[in-house]
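Here it is, the structure in full.
The full complex has more chains than appear here; those shown keep their coordinates.
Labels run A and B following the written order; every chain starts at residue 1.
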Amino acid sequence: MQLAIIGMGRMGANIARRLMRGGHGVVVYDRKPQMVDTLKQEGATGAGSLEEVAGKLPQPRIFWVMLPAGAPTESTVEALLHLASPGDIIIDGGNTFYKDDVRRAGIAAKKEVSYVDVGTSGGVWGLERGYCMMIGGEKAAVDLLDPIFDALAPGLGTIPRTPGRLAQTGEDSRAEKGYIHAGPPGAGHFVKMVHNGIEYGLMQAYAEGFDVLSGRSSDTLPADVRFDLNLTDIAEVWRRGSVISSWLLDLSAAALAKDQMLTDFSGRVADSGEGHWTVEAAMEEAIPVHVLSAALFARYRSRVEGTFGDKLLSAMRFGFGGHVEIPQ
Amino acid sequence: MQLAIIGMGRMGANIARRLMRGGHGVVVYDRKPQMVDTLKQEGATGAGSLEEVAGKLPQPRIFWVMLPAGAPTESTVEALLHLASPGDIIIDGGNTFYKDDVRRAGIAAKKEVSYVDVGTSGGVWGLERGYCMMIGGEKAAVDLLDPIFDALAPGLGTIPRTPGRLAQTGEDSRAEKGYIHAGPPGAGHFVKMVHNGIEYGLMQAYAEGFDVLSGRSSDTLPADVRFDLNLTDIAEVWRRGSVISSWLLDLSAAALAKDQMLTDFSGRVADSGEGHWTVEAAMEEAIPVHVLSAALFARYRSRVEGTFGDKLLSAMRFGFGGHVEIPQ
């Protein structure tokens, strides 16, 4: 198929590459001509503007927007809606808030343009491993795009098949290849959002566990229950037959194998919206998410020193007990 | 009555003072003779050793130990058990772990010595306001000591009486005066421990709330939902008719009235055992204590920068997404 990829960041460029490897024709665009040139040398058709992109695509045109969520994606989708003709499809492959998808799909529908949201996991490894995709949109559009998703997905590969798959009605046979049609517009990014919410929780569980291991060598502990543990080896052994083996553990083991002290990292951990939105979605549904929220808050806390709240704790302690906790 | 107070720290000295004001005779002892001298000038009988303490008391002798929990209290109780005669009473008024009380009371019982544990709240304000006391021990000993507890307690005072008090069987009429016989040895410190566990939770609730108020002036927020709030006024107004009025809020309001920025405080917040023990007790009972534990953990977190776990989060993020969070 022919389609355009708009946004030649790490994700966009690799998606273009994987599609070309799969035999698809790709028109690429980026605000920075340099990125377009790079992809042109790899076989893509370059474009210098969105108008030019539109001109180089056959109808129905397929625009895959791969830009940072928020303003960059919003303005690009808006511009494409002006350029698009009935039957065209706009795909948002970024980390968009699902309610923005719902709103945009409504606007697009009035122009008879299809809006498809694709939550994409796989990060920098996707080019090689394939992208895990959660797709929202109308069935006709999603079906039409199937060859594209099929090329991007990991495929069956060597991952063992789940016993009992497809025994229930309504299951999606594409899931085993690494993509699903999750539901109407917004559903793709909703599922991806929860994926990231879970990711935060999993990461924090490992982080706390390794913290407990690391803290066991503290000389404030009695000598007979103090252990000087090799975290690199522990991460490695847990990869092999333990209940907690996972890809995140593989990455942890690799990082620790490189440097057990992780001295290259600041410990100030960013968050990118999905963790926040997952907690918000949970609150809309009145679902308790102690772990997902705690994981998010731990990241907030990692980025500050001496919160105001902590000072107030000290002030109260001073008030009732004369405990002195002043800076030295 | 006549009794000895062992340990002339802030708490011990003020307890001795309040007892003398109440007409009781007090023998005081401390490792530091200077503290003993101070109290002698205020009317107490001084003693230079535990043996001397024992010699100066009528029988049955009453020893009130008011020392830091752990080794200091343990060794003193042990020494007193050697000095004590059948019928004597040893009171531990410190912040002892209740299981230590249970163990010590068993040893004391074999010598026909009574062991009474008194959890004491009120901090530096107790001399003036009176001490709130939660008492564990055998009924006979606790009853015998009643004049002492009565003198230390706040009494009915001006606090409005709870409607319906004493309508149920088994209620303790002493509660309205500010002390209760909570149960057998250990029960006093158990109830005090939970009191402190709750205290941590309450404090953290205020801390987080004021953090949210404080953060509302951040220029990362859209201008129309950004507020520059006066935290001093807010603490004050909440003291007056709001649902969240409390003594801890009074202390917060006083601290903020002195300095809205709380610049005198480091934000590194200590914890003193009871929070930890409360979570442990909850786990023994399989009771979920999300708030009490979170309050404790927030204090741990306030005392470190850049945890190992946080670095591991960054390392994983780098692993799957190429996110760079390195020190600069």
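Simple rule for what comes next: contacts are C-beta pairs under 8 Å (C-beta built on N, C-alpha and C of every residue); 3 or more make two chains touch, one makes a residue touch a chain.
For clarity, every value in this text was computed on a predicted model and none was experimentally measured.
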* Structure fact -> Given 2 displayed copies, the complete homo-oligomer in this file holds a copy count of 4
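Criterion: only the chains that are shown with their structure count from here on.
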* Asked: chain A and chain B are the same sequence; what rotation (0 to 180°, nearest 5) superposes their CA atoms?
  -> 180
* To do: Using mean C-alpha positions as chain centres, tell me how far chain A is from chain B in Å, no decimals.
  => 47
* Asked: So in the complex, which bits of chain B are touching chain A?
  -> 10, 123-125, 203-204, 206-208, 210-211, 214-215, 247-248, 251-252, 254-256, 262, 264-270, 290, 294, 298-299, 301-302, 305-323, 325-328
